[in-house]
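See structure below.
Note that this complex is displayed minus one protein chain, with the remaining chains in position.
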């Protein structure tokens, strides 16, 4: 969260304990009844006043989901999720605000606590924010200034109403409704999310940011983000997430689709800090996310950067389909797990066209009793002459009760392609720790420092405000792991 | 004798050589000097048959043969040798094995008897001694872990053993200290004779203090813009290349 720079200190007082964003907000909410069936899908669609085609699309996804099984291949373990015991729609009761001035003051103050001022005067200059609270977008800042250059930045519900042709053209074009179990579920019940459209030749004048907050109990969050960069357009998009501390697990199954046309570039950065559960492994978010970008145009570029410190379970593989000649895919990832967290995350780079390039830098840090898995696929198809991939996966273990795993799949069907993969696993060297401590650092600070150094290649890809935040987050997330 | 007539060549459709005319008679050493980007290395690669260079016009005959029509290994068998500016590393390929394989391939092509391992080692050791090189040079993998100077000396060692009739030395002096430079020059001078000629490509005059050329040519923007005796090199050293493109 770009705007959360100073959050940790300020929230510390409010929350107490390791997780700094665990407070609950009391807002009068409207819930759909628990459970999932076609009527719930219809209800969600009706609540949002959607056109018939979108309802049909949702229903098709729902029916596909019914025939699917949840995937078993990831190295994660959890009790069976009871999909009938969840609310699939939760929204603040007050009618949707027409402008920022109409937003419920309780919400404004919650976002303030999180360090996301929705008041444009107080906001960080140069960052537009879409705030998603449980199932709905509650506010989007700087819309007018963006509109002046033709950039559309709004909630996806609004985009369905205001820009139906664009949504219809691109929705599901990168992640089809029946792509996988969680994507199908999301397609059936997605409630809100962000929509970004950068028209031909426009460099988006400010960073765009969405801030996701799960608040309500027993509620799944299923947001859907769609970003389109037309020919020659470029945008940097940031995403942040938090949730209250609760003893029960909560489900989050999002879908993000990116489309880059000729010479376009999209930079997508995430700091994922959903509630990870407590030190005994109780509670926390189950984070099952499908993120995929299509480099459709020549020389287009999609770059994913993620810092994953939250969630009880993280299951996500932000991917790039390199369809355009000369296109570039990047994946920079830090995944930190502590206590009983489980992360199975990585990427897929599918090289379809000639002279496509991909880079994967993954840094996994395991502490406590956690398990952290990098899982990635690099696939070079026969047409991808001259394709290049470089992958570097490093794992760091802190303590002897955790696990670090690396599962790359590397497939090449083109002679002229060049693929390089390196992976290492190590622990923090005693002499590094001693060196720092002999200079007066506490052991925790020394570990934090070394971990930040270990992650430097990824953190430097983040926009600056995010990088500062991410560094602090890493240190906070490691609390209690040393000694 | 090497005869180059109206040679033009491109890389990725960009014209680098724009009509080179040059004759190197047997027994003579010619130097080619010129500023960066003049096409010096391109000329040596085109002559040795490297891929990626498109000859768009002109001819090159070498001892009466059409050099451009034959494969790189046939050019080597015909007596052409290129000392690379940046010799490539060959991990896993032993230097002795490599040079003997090359030597025997060349001998086979020339209808000569192949050398057995013993005879080869004897020759190689003698050459190494002559060039003041360490003995382990033969045992190491080709150019792997060699310093810049060692790589250049390894090129000269190969030249000494393959005994070409025409050597192309592509900036062999770059990155060499004065001792190594002398060793390289000695290696070339040792081959001097009526059946050996060389084209020494260099940016600086200092190598030519040790390998005194019969003729000096100035290459600029893909053409030979001036030719003269050894004194031309000194003149260039004093006055630089400025203004030559227009000449």
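As written, the chain order gives the labels A and B, with residue 1 at the start of each chain.
As a working rule, a residue touches a chain if its C-beta (ideal position, glycine included) is under 8 Å from a C-beta of that chain, and two chains touch if they have at least 3 such contacts.
The working rule: contacts and distances are computed from a predicted model.
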item: Candidate names "Fe-S cluster assembly protein SufD", "Amino acid ABC transporter permease", "NADH-quinone oxidoreductase subunit I" or "Oligopeptide transport ATP-binding protein OppF"; UniProt protein name, chain not shown; value: "Fe-S cluster assembly protein SufD"
item: Residue of A:279, A:410, A:449 or A:468 in touch with the missing chain, whole complex considered; value: A:410
item: Residue in contact with the excluded chain [from A:162, A:420 or A:443]; value: A:420
item: Which residue of B:68, B:105, B:121 or B:190 touches the chain not shown here; value: B:105
item: Residues belonging to subunit A that touch the chain removed from view; value: 73, 380, 382, 395, 397-427
item: Subunit B residues that touch the omitted chain in the full complex; value: 48-51, 71-73, 75-77, 81-82, 84, 87-88, 90-93, 98-99, 101-103, 105-106, 109, 141, 158, 162
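Keep this in mind: only the chains that are shown with their structure count from here on.
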item: Centroid spacing, where centroids are CA-atom means, of subunit A and subunit B in whole angstrom; value: 58
